[in-house]
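Of the protein chains in this complex, all but one are displayed in their positions.
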Amino acid sequence: MRVLLTGFEPFGGSAVNPSWQAVRLAEAAPPEGVSLTTALLPVLFHDAIARLRAAVEESGADVVICVGQAGGRAGMTVERVAVNLDDARIPDNKGVQPVDEPVVAGGPAAYFSTLPVKACVAAVRDAGLPASVSHTAGTYLCNHVFYGLMHHLESGRPGRRGGFVHVPYLPEQVPDGDKPSMPARSVAEALTAIVSAAVTTTEDLKETGGALH
Amino acid sequence: MRVLLTGFEPFGGSAVNPSWQAVRLAEAAPPEGVSLTTALLPVLFHDAIARLRAAVEESGADVVICVGQAGGRAGMTVERVAVNLDDARIPDNKGVQPVDEPVVAGGPAAYFSTLPVKACVAAVRDAGLPASVSHTAGTYLCNHVFYGLMHHLESGRPGRRGGFVHVPYLPEQVPDGDKPSMPARSVAEALTAIVSAAVTTTEDLKETGGALH
Amino acid sequence: MRVLLTGFEPFGGSAVNPSWQAVRLAEAAPPEGVSLTTALLPVLFHDAIARLRAAVEESGADVVICVGQAGGRAGMTVERVAVNLDDARIPDNKGVQPVDEPVVAGGPAAYFSTLPVKACVAAVRDAGLPASVSHTAGTYLCNHVFYGLMHHLESGRPGRRGGFVHVPYLPEQVPDGDKPSMPARSVAEALTAIVSAAVTTTEDLKETGGALH
Partner (left out) sequence: MRVLLTGFEPFGGSAVNPSWQAVRLAEAAPPEGVSLTTALLPVLFHDAIARLRAAVEESGADVVICVGQAGGRAGMTVERVAVNLDDARIPDNKGVQPVDEPVVAGGPAAYFSTLPVKACVAAVRDAGLPASVSHTAGTYLCNHVFYGLMHHLESGRPGRRGGFVHVPYLPEQVPDGDKPSMPARSVAEALTAIVSAAVTTTEDLKETGGALH
């Protein structure tokens, strides 16, 4: 199985982005039987999707997992749904800041992840690391890329699956510990567990991962 | 203008539900020019939607705003998107606990609120109370009813608008203050501000209410 | 019984301080049998204690309750212990910023509140509002004044009791609801309940209000 993992470049004044650090660490030790490719995405509206689509086609990946930073979350969060909405709280790395615009004009309101999200969460927990399902990827670059990915895969690429995973801050991003963090090595281990679950699970677990609100 | 406000009965072991308390208080003092109707929804999958659809038709409401409790949130949150997913962390009031089932089989993945969500948030803040846009209503009864509402309104009821608003715990629900709360009277004031904004705003404000994740 | 309630002026760039707003509201409706005096303290190291000592002597108060803002806490918190330490994260209103200095040179490491802290917490909860005991008043002006108060009362004023209460942000201080808040009127009701408990309780309740850490 061919798997494409993507991470983002830094943004919002940070010097690092944990998503790309962890993706690079995960690339160095792929699960057995998995051919792993990675791509670094820019924090630029639309350019990020163009880069992603090119990487999806170049890699011929069966499974695509995009990874991004969710500063403030304490565990890995496997995103369930991408919405057709850009509403940027801060500008992207070239100063573009869309407000209330669709990711894809005329596209459906949302796409669900086609990863086995419950199995992915279970795999991370089995590895001794915290994880849960998330029902919003926000309205910035992460959701933008997630929606762009699903729109691409659902438009004539049957059998190819994809989704999005959010990761916590790195410890060095929160020196006074006012927000949770996870070391890059732990994030990489969790990503490896997610990749394994994604390629081996044909039918997702039927157990709740829901949120009351 | 005719407006329908709905609240929920208590659930999950609570003796009260702030949504219904606040809706009743708001009903007692409607904004000028607004004819306000209210309905109490059961915490029951599908029955809640049936009750809501009946109330929508009986009231002839131009604007429908469903209200529910989001325990742990500190301000009013105006929901932006309803997803076609039931994933119940706890059973409903008759013990039904759907996991990974659609709200409406064959329905679209999501509907966006047709309320002017940014104007609603601004109106609450102008009233001196905290508010923000939320991009997930969860996967329990609140999202279920929100999706059911939008599916109903979008299926042949042009010009009728609707959405969902989450409210914090009441102070008496969190006696030790380990979670945020808002008095019922403040919630009612905020709902009144939202109703006013909803009926008077024809084009939503173009200002960010986005989330990075 | 004569009770002195004190609040603080605004600081740190805020236009308001909920402590003084609530103290003024509480002053307008004292519990029966209580003669209530109030004083506004400056956010200035040492000047605040001097002003407090003068108010204590002028008022002849039997019970002194100083009140301050604890932005981010969701309920009323009755402080249990004042420590002999100034360590200012931000400068005071005249730019003074002591780091690791004693409040009173040669004073003991700490004083415990002589209010019936458990009874005060119970009284607030009985009024339907959230409260708990806190075991740190920080190392800024609130702890400074609390320590200064206890040092004054414990130095030759037998039978006169005192303590400190922290209050949440006002709703208008957190427009987007990213932190908890409590309306000034609710805070005032809670303060009134605390005053009543403080003057009528001779022996504190024996029930846990402890913290694991």
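We call the chains A, B and C, going by the order they appear; numbering starts again at 1 in every chain.
Please note the rule applied: a contact is a pair of C-beta atoms (placed from the backbone, for glycine too) under 8 Å apart; a residue touches a chain by one contact, two chains touch by 3 or more.
What you see is a predicted model, and the numbers here were worked out from it, not measured in a lab.
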Taking the complete complex into account, which shown chains does the hidden chain touch?
-> A, C
For the chain left off this view, which of C:P31, C:G75 or C:G138 is in contact with it?
-> C:G138
Hidden partner chain, touching residue among A:M1, A:V34, A:V104 or A:V174 | A:V174
Determine and list the chain C residues touching the chain excluded from the picture.
-> 12, 68-73, 80-81, 83, 85-90, 97, 99-100, 108-112, 118, 133, 135-140, 142, 166, 204, 206-213
What chain A residues would touch the chain not displayed?
-> 73-77, 125, 128-132, 171-172, 174-183, 186
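Just so we're on the same page, only the chains that are shown with their structure count from here on.
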Take each protein chain as a node, join two nodes whenever their chains touch, and name the resulting shape: line, ring, star, complete or other.
-> line
Just how far, in Å, is the C-alpha centre of chain C from the one of chain B?
-> 38
In whole angstrom, how far does the Cα centroid of chain A sit from the Cα centroid of chain B?
-> 29
Check each residue of chain C and list the ones that touch at least two other chains.
-> none
